[in-house]
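What you see is the complex with one protein chain gone and the rest in place.
Chain naming follows the written order as A and B, and within any one chain the residues start at number 1.
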Amino acid sequence: MKLKTLLMGAIATAAFAPAAFADGERGRDGQVNIIYWQAPSILNPFLSGGTKDVESASLVIEPLARYDQDGNMVPFLVTEVPTVANGGVTADLTQITWNIKEGLKWSDGSAFTSADVKFTYEYCTHPEGGCAQVTKFEGVSSVETPDDLTVVVTFDKPTPFPYGPFVGGESPIIQAAQFADCMGAKAPECTQANFNPIGTGPFVVEEFRPNDVITMSANPNYREAGKPAFASLTFKGGGDATAAGRAVMETGEFDYAWNLQLAPDVIAKMEAGGKGTPVAGFGPLVERIMLNNTNASPDLPEGERSTAAHPHPFLKDPSVYKAMSMAIDRPLLVEVGYGKAGKVTCNWVPAPAIFNSTTFNCDAQDIDGANAMLDAAGYKDTDGDGVRETPDGVKMSILYQTSTNAVRQDFQALIKDWWSQIGIETELRNLDASVFFGGDPGSPDTFQKFYADVQMYANTFNGTDPQSYLGNLLCDKAPRPDSQWQGENISRFCSAEYDALHAQLAQTGGAEERAAIGKKLNDMAVSQGAMIPLVHRGRLSAHANSLGGVVLNVWDSELWNAADWYRIK
Amino acid sequence: MTDDIALPEDQNDLGALKDKEPQKEPRSQWRDVWDQFRKHKGALVGGGFLLFITLAVLLGPYLWSVDAQKLDIRNKDLRPIYTALWDSSARVSWARPFGTDNLGRDIMATLIAGGRASMAVGWTAMVLSLVIGTLVGVCAGYFKRTDGVLMRLTDLFLSLPILPLLLVAVTLFRQPLRASFGPETGMFILIVGVIGITSWMQTARIVRGEILALKEREFVLAARSIGTTPMAIIRRHLLPNVVSPIMVSATLGLATAIITESALSFLGVGFPSDFPTWGKLLSDAVPRMEEFPERVMLPGILISLTVLSVNYLGDGLRDALDPRIRGR
Partner (left out) sequence: MLTFTIRRLFLSIPTLLFISLTIFLLLQLAPGDPMAQVPLTVPPEVKQKMREALGLGAPIHVQYWKWLVQFFWIEPQVLIDWATRDSTLFGWLPDTALAEGKLRVISWQTRSPVMDIVMQRMPQTLWVVGMSYVVGILIALPIGIYSAYRQYSLFDQAGTFVSMIGFSVPPFFSGVLVIVIFSVNLGWFPSIYDTTHVVTDWDSFVVQLRQMIMPVMVLALQTTAQLSRFMRASMLDNLNQDYVRTARAKGLPETAVVLVHVLRNSMIPVITVIALGIPSIFGGAIITEQVFKVNGIGQLLITALFANDLPMVMTLTFIFAILIVVFNLIADVLYGVLDPRIRYD
């Protein structure tokens, strides 16, 4: 008992040591400047969903609980995170009860109550509102408020992971009084509310200039005394990643720069400027090559291209996609494209750590092995033009598309070169990101239509639970003409075994078992030819050397702990 | 061209007015032009340089047979050979006289390949915009009936934003153009077309303004009074007088086309990534400007020199073609 108390004390001291640094009165450190090279357009994440908007809003409005830098949940506006163990989640996994901290105030001085939480649910799930975060509330059948400090969320079926609603930067609580007249179709008209939301966060919006700059000041009603350390905050948007990195690390005009997608040597050069430090964190973001399981040949009639009606002539053969994967020198890709902000991966779900499968190893390039594998499987260059043919005489020539982006184009060039060494001819194509990711069913160039043989992009999921992300490869999620080409199963992967295992995941509680199934699903996706994972990408941001308290968080908003930031003197 | 009308029609009417000396051998107009042009040193040098660049990018791939797309990752970031003069520790190689880029592509080869693309884009787009601009300007200025329509058309084009236009053009025409010309030529036609049809308006307006002023002049009236057809008036009397503003537009037009192409690359809507142009090489090299200055300097200097030489050539041509200046 004594030992335990002692240990607890030690932990507490360790935990509060940085806080000792940061003690003092609110607003003592003056001004802090943040630069995002994408400018925020709106401060209501329910209407936009863009990362820039979610993160800038996170300084003002907060969820009940957030994820910390390791993906663990930490209570923000509630007393503790409800679990089955502490009785906050019912044993049948259909109900979760949140207890709001006492005495919480909105920045305008009014009390924060459970009614605001319930309102947020109603606001986002309004059928005409077009709420971007509506999936957070998927499966919620009701949100009840027995008293001012209690919120009970009921799901329509057992939900092993009940932390969708009101957790994380995408699901903050908005003030009922302010948004009461902004429900549904009226949501876009509430410019004043969308630009100046009243929140519980460390800062209050002074002026919002869409797509340009936000000025904020410390929230006088913030729940923790002495925080935030900064009296005012300027949030500048626009420009490009190079300029943002330069402003923090070379000229020192800004204190924090977000998401510096730059070549490693460029970052290193900026770091030599000596005014700031880059920090990297790894979420589940993976740059991958999706393999089209269906035939995208332009000779097929429109409406049948890239559909299950015509399987791909050779990309479904394991020896082909394994050889293609073996030919890739992943460590070199990391070095060329991402440096510190990248890791070699063979997995679709490389994070959180318990979901990271260790089945495959793809650290080394093996051109000879790949050639041998293709030879053995009967793919030979019969006409001597350096390109192999399938046993049926189809030339192994593929179209490789991606979005326009310097690093992606470097990757394309390198991979094209390696594939040519194993006798696969590649035509490259890059498309403007707004078209490629645009999802316009009329355009032939969207990644959903996938009118190519392989395509490269990065994807990730929010929070720490990959269940719905793993659901992307279910047979019925394939984009088809009758679904207006919508759907997440981009590679048109289809396996009954996979679907069954995923259904089992949805029924399973318990972290260990879920992780075991998740890893199995990941292995099936990679070994059965849905994709070739390339690089596990991190988020690289930079902060000024004089800015203390920065903890890079990839599971939630990067600015999640801005209240703890302080100036190192 | 005013001189044409002032010339005596008949040599035989008054003997006393005849020259005593035997007449000089008649000189052709183009001979005069060439003589005047030759006097302009800048124009000669400019023309020579332009010829040299054009030949270099056309014949370069035969003399320097390194593939511009060949990646050689072990030899990446080599410095140009001349760096060894002052920095003996620099990584250089005689096989890569201008060094290599961050993926090990030979810079000399990419410069040659990029030059081909840039010169082709510049020239074609310039000629296209000049032809359209002059045509519209002359018609609008000379034929009163077409003036309103054509100038409104000019306004329309002036107010079109080039970027959405390019994006629309890409979606609408990429497939057919790819099918008939291949991916790179298809994109080339698109970009040249878009730059050409969005940059002729200035020329058109200036030419129209000049024509409006010129057609009120006496010599045009005189030409019309002796029954010269409008086509002939335009060809013989008006066009030669507007050559100089056209030449200025042309020199600026070539530069604009090369620069517009690079701006499109900078904004990410230009040529495919594996298709280098000078502007693209320049914009790709900007983030590493301090460590590898040669990667911005080389394409930058090439663009500037090309623009400069075209400008001098234009100056020379203007002087040579303008009868009022010629012969002084």
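To be clear about the criterion, contacts are C-beta pairs under 8 Å (C-beta built on N, C-alpha and C of every residue); 3 or more make two chains touch, one makes a residue touch a chain.
Computed from a predicted structure; not experimentally measured.
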**Report entry** Touching the absent chain when the full complex is considered, from A:D68, A:E122, A:D148 or A:D240
**Finding:** A:D240
Report task. Quick one: say which of B:G99, B:G115 or B:G279 touches the chain that got left out. Result -> B:G279
Report summary line: The one residue from A:A39, A:I96, A:V140 or A:L473 touching the chain left out of view is A:A39
Report task. Name, in rising order, the residues on subunit A that touch the hidden chain in the full complex. Result -> 35, 39, 41-42, 44, 47-51, 128-135, 185, 187-191, 194-195, 207, 209-213, 215, 234, 236-240, 242-243, 246-247, 250-251, 253-254, 273, 432-440, 442-443, 445, 448, 457, 459-462, 484, 486-488
**Report entry** Absent chain, residues of subunit B that touch it
**Finding:** 42, 148, 151-152, 154-156, 158-161, 163-165, 167-168, 170-172, 202, 205-206, 209-210, 212-213, 216-217, 244-245, 248, 251-252, 255, 258-259, 262-263, 266-267, 279, 282-283, 286, 289-290, 296, 300, 303-304, 306-308, 311-312, 315, 318, 324-325, 328
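Just so it is clear, only the chains that are shown with their structure count from here on.
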Requested in this report: Calculate how many whole Å lie between the centre of subunit A and the centre of subunit B, each centre taken as the average of the chain's C-alpha atoms.
Outcome: 47
**Report entry** Touch list for subunit A against partner subunit B, complex
**Finding:** 242, 262-263, 265-266, 269, 332, 336, 404-406, 409-410, 412-414, 416-417, 427-430, 432-433, 435, 443-445
Report task. Mind listing the subunit B positions that touch subunit A in their complex? Result -> 69-71, 73, 77, 102-103, 167, 170-171, 175, 183, 268-269, 272-274, 284, 286-288, 290-291
